[in-house]
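One protein chain omitted, others in place.
== subunit A ==
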Amino acid sequence: MRRSLFIQGPISVAFISAQIRKHQFKTNIGAHQIFLGQVRADQTDHGKISGIEYTAYESMALECIKKIKEDLFEKYPIRCMHVYHSLGMVKTGGCSLFIFVSAAHSEAAYLACQELLARVKKELPIWGKEIVDKVGYQWKLNPANANVL
């Protein structure tokens, strides 16, 4: 299992397809569930978003994702699980999150992927600064995390 979590800049299609190709040698797998997060060109009060600049508390994030993976491997009959998140600037249309869960059967892969996605957004110390065209920026807010206090 690869330990890395962060990728500088957008996650490329070439990287994603290489990960899929690698798993073709693991013939005890019958189902892959893939989630790709892409940066949206949302219209805000200040203008249109042109990209998101990500920062993270990296050492804490690595500890958190390790714990999340342990929990999910215990809960679901899955064979492998990979998570990659961008750091730095990702322009709209770019991929900033790549989750890849594999299992013998589809249901476990699907459920584990959904849970992993929810926990990544809720628990990993990562922040997105939404860059607004020509004007400046605003900090991204995940709706589910809006009332943490």
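Observations on the model:
As a convention for this text, contacts are C-beta pairs under 8 Å (C-beta built on N, C-alpha and C of every residue); 3 or more make two chains touch, one makes a residue touch a chain; residues count from 1.
Note that in this section contacts and distances are computed from a predicted model.
Chosen from "Putative spermidine/putrescine transport system permease protein", "RNA polymerase, sigma subunit, ECF family", "histidine kinase" or "Molybdopterin synthase subunit MoaD", the protein name that UniProt gives for the omitted chain reads "Molybdopterin synthase subunit MoaD". Touching the missing chain, out of A:56, A:72, A:89 or A:131, is residue A:56.
Taking the whole complex into account, subunit A touches the unshown chain at residues 37, 54-57, 59-60, 63, 85, 96-97, 117, 120-129, 139-142, 145-146, 148-149.
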